[in-house]
Structures are given as structure tokens and as C-alpha cells.
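My questions will all concern the structure given below.
A single protein chain has been omitted; all remaining protein chains appear in their positions.
First chain written, first letter: the chains are A, B and C, and each begins at residue 1.
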Amino acid sequence: MSETLRIGNHVFHSRLFTGTGKYADFPTMKEALLASGSEIVTVAVRRLDLSAKGEESLLHWIPEGMKLLPNTAGCFTADDAIRTCRLARELWGSDLVKLEVLADQKTLLPDVVETLKAAEVLVKEGFTVLPYTTDDAVVARKLEDVGCAAVMPLGAPIGSGLGVRNPYNLMILREQVKVPVLVDAGVGTASDVAIAMELGCDAVLLNTAIACAKEPVRMARAMKAACEAGRDAYLAGRIPKKLYGSASSPIEGTISGAR
Amino acid sequence: MSETLRIGNHVFHSRLFTGTGKYADFPTMKEALLASGSEIVTVAVRRLDLSAKGEESLLHWIPEGMKLLPNTAGCFTADDAIRTCRLARELWGSDLVKLEVLADQKTLLPDVVETLKAAEVLVKEGFTVLPYTTDDAVVARKLEDVGCAAVMPLGAPIGSGLGVRNPYNLMILREQVKVPVLVDAGVGTASDVAIAMELGCDAVLLNTAIACAKEPVRMARAMKAACEAGRDAYLAGRIPKKLYGSASSPIEGTISGAR
Amino acid sequence: MSETLRIGNHVFHSRLFTGTGKYADFPTMKEALLASGSEIVTVAVRRLDLSAKGEESLLHWIPEGMKLLPNTAGCFTADDAIRTCRLARELWGSDLVKLEVLADQKTLLPDVVETLKAAEVLVKEGFTVLPYTTDDAVVARKLEDVGCAAVMPLGAPIGSGLGVRNPYNLMILREQVKVPVLVDAGVGTASDVAIAMELGCDAVLLNTAIACAKEPVRMARAMKAACEAGRDAYLAGRIPKKLYGSASSPIEGTISGAR
Partner (left out) sequence: MSETLRIGNHVFHSRLFTGTGKYADFPTMKEALLASGSEIVTVAVRRLDLSAKGEESLLHWIPEGMKLLPNTAGCFTADDAIRTCRLARELWGSDLVKLEVLADQKTLLPDVVETLKAAEVLVKEGFTVLPYTTDDAVVARKLEDVGCAAVMPLGAPIGSGLGVRNPYNLMILREQVKVPVLVDAGVGTASDVAIAMELGCDAVLLNTAIACAKEPVRMARAMKAACEAGRDAYLAGRIPKKLYGSASSPIEGTISGAR
């Protein structure tokens, strides 16, 4: 498939973005990342042990050639997130950051007000900002307006495994912004990824669903296949939904991906 | 993936079963069947033009090496279906048949009473019977009891594109029979296939979703990937569902595939 | 509301049918039945202690004026069910019976083949037969064809509390039979009743959802209100569903009740 995804100046062939948290061990993580076919992997800057060397360091286990996407996990204010992004740029020289400003430790939901504030500053400082946000199309539009290179709405809360809880919201959001839409958080299993892609989203980022599956490497392979399946199904143009096949009029034609 | 699916004496590596109806033309059908990776393709005996020769004949366009699964589409009584299966055996010498006794032309729903009657006779005559049925676990058990080699519950009515409408019923059915469970009918898009497989079903049969997609070949490729994704995700053991990730207790653990 | 529901020769103003099982005690049951506004209550003939007298007897606690609907709970064959109905007629002289032939103790799913057999015999013997069945429209049509006065498809398995799991099937069923459709089994809470009624079903029968609620009497009142709400909403003609309000074309118009 020669189709590519462009975010800022970065070009991707795989539409699956992966994370590095919660793995039982580094070797499993590496094997899963390879199986996922992902070209970009996100790392929580604040959780990185910068003093670790060699095999002790998470970075050692990132497959060669994978792009690093520093994220601001653990930040609960715009200021914290901004500082963390600056640190990431100093460390790796990269402009690409996943902006994540959470509201609290319990729900792990994004604080969209603080996220907007941070995004505005970071864009001005030249970052290519990928903000984690809710599935609110209006907030997504504001993030686009301040110059974010993409928006990353949740399918469901981080680590919940609930999948795309509100396909209608993602459909509206997809319609309302021009930048790429990456579904981030909530994925539990392969079909969740396929559903997100079938809604016309441009990519999916996931971590827990692979890292905490009973067999992470096999699940990574499943996610890769589901992502390609969902993208192809979206492009292939699905049949309409009908109450039964012989019915003449489709019943949910215009929201075909929603359930 | 060395894992195989055994139905009667037949062994399959692909878990996607395909059909031959509704394609715009034979070349497209052939290309789509190849893209699907399917090893078995179902043909409606009654709709086959047996006088057609060479490129005029549907059979000419079945990719080499694909197993033929004659079906009894167009039969509305047990007797009709039985006669059709006998004809198929005479034509191709195969014991394998997809038994389909529909109740009417409008809903295209199976008539489970007539299906049971036909299954009993056909099994006694040495056929390897794959019966199309509802998602009723009790009927499925009866079909298993009379000797069917697998059961093929619908996800939704033929041609509806509604996907798996009642995952709970498929879960119960899966639990209540020992023979392979093939979800047949209702698939609209790739995620529907993944969902069926994630519920622990052994294979999926589909036709309209590929044949009537805007780009059948691309959709066939999507279905192949989705089938593999769903199977791998099932085997990999998904994470539990929680209201949010930090919650200690899962909320839908035992029905993880259902939505 | 002057609208009435006619089943055979019996006329009802309330569309909520209730049961008598699983209550903590008889006084609570009586109070809940009164709160439900139900005019008919079903009793498992086989579980009735016919030797019990006065307050020891369940029948003592049925509110005056409520019609008794004997049911064949505990029967697993057509013969057992037929015998039980005959016994009920001897005991109470009523022609009205709820036919229930279950497949097994675990799933409590109906055995539609045995149910059909029993229904045919009972109708010939002059019973007004209300058969518990699956949501299979074809089986429902067969039950109608043999002369059942109504059909009682499940929303979900008995005692599951899952509500209407497949509104599409109920829609097709409702369209395919002329006799009244009573949703029986699966109700968990008030909205489940409203949903069943909004789909155009004629009544709802429930038991566990009231009997095993923390406050059965309050739940009975909730069910009464939900049943009236659902019926009124169905008759009032709901607005179409749209992705957002300003959209010109409805998205799920023809299956407005389904979700």
C-alpha cells in the first residue's frame, strides 16, 4: 500500500502508533513493537530513567528506525507539559511531541482547557504538537486553530479497554477538522482499532491493549492487521446497513461506521 | 500461523469463507477471492448455469485450489434442500455442503425447523453438513446432535450489513456446542469480522460485504486482515474493560467481546 | 387511556404482565403486583404447592381481580408442557396458558421445536396459547400459523437482566406476525420495558426485575410507568435520529427504536 500519512513534516506508512508503558519486560516490549509494524513509539519523558545505561534503559529496546514520540504523561498543568516538551527537545532534538495534560490520577481524562493553553505556547515555540483530547469536535477545532499538526481524541479513558464509546462524536470530529485525527486511548482489542479506522480516522495510538494482553506479541500482530483492515475497509466503501438484505432502502447509510 | 481449522475431514488455514453472488463481473470476483486468502468458496447450486461453458461459467473463475462449498440457496423446504445437495454430490463428488433452508424471500431468515429436518437426512446420507441457522444456541445444539460438522449462525440477516447484532447469543452458542462455529451472514465491514472472531467463533463466511463494496478487491483484503486480527486478538487474551484505567475492578470481564 | 389489548377473548388495559417467582415473601409480592398496575399474573403450575392453605398458599396473595396466567415453567418437553396445561385447566377452568418449554436448566432458553409441537396440540384442545419463544420471526410466524393467540419472544435470557439485546430482530418479528407480541424475559430495568414498547410490541412480561430489585415495590411502580411511557412514545411518533440537529437528512429513520 503506497498510501501515506503525513503529520507536519513527518511521513508514515503504518497507521498504528504504539506506546512503551506497562510491559512486563523490555524484551517483550521490543518484540511487540516489531510485531506491530509501528513506525513511531511514544515515551513518557517524565517516567524515563535518564540515568539508566545500556540494557537498563528503555531507549535501548526501541527497535532501530522507529521514530520517538516524547509525551507529557504525568503532567497535570499546561506549564508542566510545556517544560517537559522543552526537555524532550533538548534530549532528542525532535520537534514532535505528544501533548498530554491530564486532569487527575483517577480518571486519567484530559484537561482540555490546560491542553489548549499548552498547545498554543508549544506551537509558537516551533513544536509539531499532537494533543491528546476528548472526542469534543469543538475543542478539536480549537486545537487545530492554534496550529496543532493533528488531534488525538480518546475512544474511551486511558487503560479502560472500552473501545470507541461514541462513534458519533468521532464522526462529527472527523468532519470538523482538516488535520489528521488519531484515536488515542481506550482500545481494548483488535476490532476497536478497525472501528476507529472505519470511521475515517487517520491512525490509532494504543499501549495498554498490547502491553497488558496475555500474549503481547500476538496482540501486537492483531492490532497491525486490524489497523490495515479498518483502513482498507474505509477506503473500499462498505455496503449500507439494512434491516434485511432484500429491503430497498438503507437504514443507517450516512453513519455507516457507527453502531 | 500454523493453527488450523478442521471441519469434518477438511482442514483449513484461512478462517474466512467466501461466496460468489452479486459480483459485478467474474474477473472482479476472481480477483477478490484471491485477495481474501480464502480456501473455500460457496456456490449456489440452483443459481448455477450448468450449460455455461468456459469463461461464461462461474466455475471457470474460481481460483485454482479453492475448495467448492455447494449451498442450497433458493431452497425453502427440507426436501428441496436435500435434493439440491444430492445434485451437488453428483456434480462434484463432494460431501461438503452448506445447508440453507430459508423461510421466505423477504427476510431471507433461516427456517430452523426445516433446516433441522434436512440436516438429519443429509447427515445420514453421508454429507458433511454445514447448516445456516439463527443465533439460537438450542437449535445449534440440536444441529450438532443430529451430526452436523459445524454450525453457521447468522450475525444478522443475509445482506443486511448489520454485523454481529447479538454478541451475547453468539457467546452462549459458542459455549453450548463443541463443533466449529462459523458466523454466516450479516457482515458489513471489516470490524464485524474481527468481532465475530474475538467472540471465539472459528470462522466467518461472507459474500455481499465484499461483492457489493465500492472496491471489492480492497474490501476482500480488509476482510482477510480483519479475520486474522480477530483470531489473533482472541488467542492473545484481551485486557478487561474498566470504567477508567485506574479502576481496580473490571466491569465486563466475562463478556469481553460483547458490546 | 381507553386503548385496550385483546388476546383471544381476553381484554387488558394494562400492558404489563407480571410473575410470582423469586419474591422474598408473599406480602412483598402482593404489594409489588398492586404497584405494577398489572391485570394478569403468571404462576408456575409445577412450582405451586397445591396442598398449601390460606396464607401459606401463593394464590392467597394474588390481588383480587387479577387474572391468573398458568405457565409451564419447569417443563423440558412438549408432553410435559401439555400435561401441565391440562392440569391448569382442571384446577382453574381457564383456557389461557403461557407455554414455556425450556431446553435446559442452565441457559433457560426456549426449545422452539418442542414449543411448536406443544402449541399445536394445545390450540387444538381449545387453549388460548401464549408461547415463550426466541426473537426468531420465522418461528413466531409458525406459532401464529398453528393458532397461538400471541407470541412472547425473549428480550434476553430469563433472569439475565440484559434488556432487549436485539431490537432489529424484534422489529422484524413485529412486522412479520399479526397476533400481539409480548416481550417476555430479559428485562432488567425500566428503560428496557420502554424500549420494548417503543419497538411496537404490545406488552411486556417480567418477573425477576421486580422481584429481585432492592426495592421491589418501587421497581414495580417504575415498570408500570415505563410501560405506559413506552407505549405512549410509540403512538406519539418520535422524531428521527440525526447526527446533529441541523442536519437535513435523518440517519436511522426506519429503525428509530433500535440502538
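Criterion: a residue touches a chain if its C-beta (ideal position, glycine included) is under 8 Å from a C-beta of that chain, and two chains touch if they have at least 3 such contacts.
Predicted model only: the values in this text are computed from it and were never measured.
Checked against the full complex, the one of C:70, C:110 or C:159 touching the unshown chain is C:159. Only one of C:34, C:91 or C:229 touches the chain withheld from this view, namely C:229.
Residue A:134 is the one among A:71, A:84 or A:134 that touches the chain not shown. Touching residues on subunit C toward the chain that is not drawn are 105-109, 157-163, 188-191, 193-195, 198, 208-209, 212-216, 218-219, 221-226, 228-233, 235-247, 256-257, 259. Mapped onto subunit A, the footprint of the missing chain covers residues 103-104, 107, 109-113, 116, 134, 136-139, 141-142, 156-157, 162, 165-166, 168-169, 172, 176. Listed for subunit B, the residues touching the missing chain in the whole complex are 168, 171-172, 243-244, 249, 251-255.
As a convention for this text, only the chains that are shown with their structure count from here on.
Put simply, subunit A has to spin 180° for its C-alpha atoms to lie on subunit C, with the angle rounded to a multiple of 5.
Between subunit B and subunit C, the centres computed from C-alpha atoms are 33 Å apart.
One finds 46 Å separating the Cα centroids of subunit A and subunit C.
Within subunit C, the positions touching two or more other chains are listed as 168, 172.
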